[in-house]
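The complex appears here without one of its protein chains, the remainder shown in place.
Take a look at subunit A:
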Amino acid sequence: MTHMNRRTLLGGLLATASVPALAACGGGITSLEGEGNSLAGGGSSKDGVTIGTANFTENQILGYLYAAVLEAAGVKATVRPGLGTREILIPALKGGDIDLLPEYQGALLHYLDPKATVTEEGEMQNALAVALPKGLQILPYGMAEDSDAFAVTRETAKRYKLRSLADLAKHNGKLVIGAAPEVKKRTVGAVGLKDVYGVEFEEFKSLDSSGPLVKGALRKGDVDVANLFTTDTDIKAEGWVVLADPKNLVPGQHVVPLIADRKADSTVRRALAKLGAALTTEQLTELNRQVDKDKKDPEDVARTWAEQHGLAKRSS
């Protein structure tokens, strides 16, 4: 499963986490300043950009999407797919083996600063800018998001009138939640649902991370609420209802480009910003489905999407 890999990425190692305090001057407050951010001004993408990706489907698709929009902007882009986890990718980025990496806000922040508590997108963007090591910066985050979600079947939503996580509290002690074992003791899980929304479940069933067990249990009604990932293709296919999170319990996991200062020029920023503004969670989910279920090539899938949305030149 693609998402399990993202989970392991979350397992931030302490090695890099101790660096950011010293390197806080590296990024500046990034997202809104755009091209005006001259701190990173020395960057140039003239010699081309090497994009690294982690070893799961969605991240590779994102890498090829980055490549497609950069090529369209006249930047030579090379993708090195499936390099591994953050423990490999971040050092490779610092060392110059790769220049650009599709990242996720919350997961990256947790990796850089495990004690970080902010969950709102803008706050996280700022916290990331502070936490990043010298020489690296993040660009504006995209619309697409791959985060934790709590979902119910359409029937359950109707029967209990569930639209947001807050509605769950009206049925305390009646509903059963299924999720990976770690979710029982995690803030983004049973603990946070109780503290933030006052939700108490009848039972917590330890299953897997958006995998066959938890989805099978939700489908058969063995659990009422399931912890899934927003880009899980089955959510749409099964018509499951993702409960809204008005109090921002779940940290945003918007896709955000992580780039080395040396390559971050205005051409790259503009091209990636355009992509970020165009690609939605739903579309990213569909691209995942094409690769995982239809067994299509991630590069083809990414290129075709970019062409259809006017972000890449049609290949002859």
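The rule we apply is simple: contacts are C-beta pairs under 8 Å (C-beta built on N, C-alpha and C of every residue); 3 or more make two chains touch, one makes a residue touch a chain; residues count from 1.
The rule is simple: contacts and distances are computed from a predicted model.
Novice: Which listed name, "Xanthine dehydrogenase small subunit", "DRTGG domain-containing protein", "Pup--protein ligase" or "ABC transporter permease subunit", is the one UniProt assigns to the chain that has been left out?
Specialist: From the choices "Xanthine dehydrogenase small subunit", "DRTGG domain-containing protein", "Pup--protein ligase" or "ABC transporter permease subunit", the unshown chain carries the UniProt name "ABC transporter permease subunit".
Novice: Specify the residue from the set A:Ile51, A:Leu112, A:Ala180 or A:Ile235 that touches the hidden chain.
Specialist: A:Ala180
Novice: Pick out the residues on subunit A that sit against the missing chain.
Specialist: Residues in contact with the chain left out: 11, 178, 180-182, 184-185, 205-207, 212-213, 216-217, 220, 222-223.
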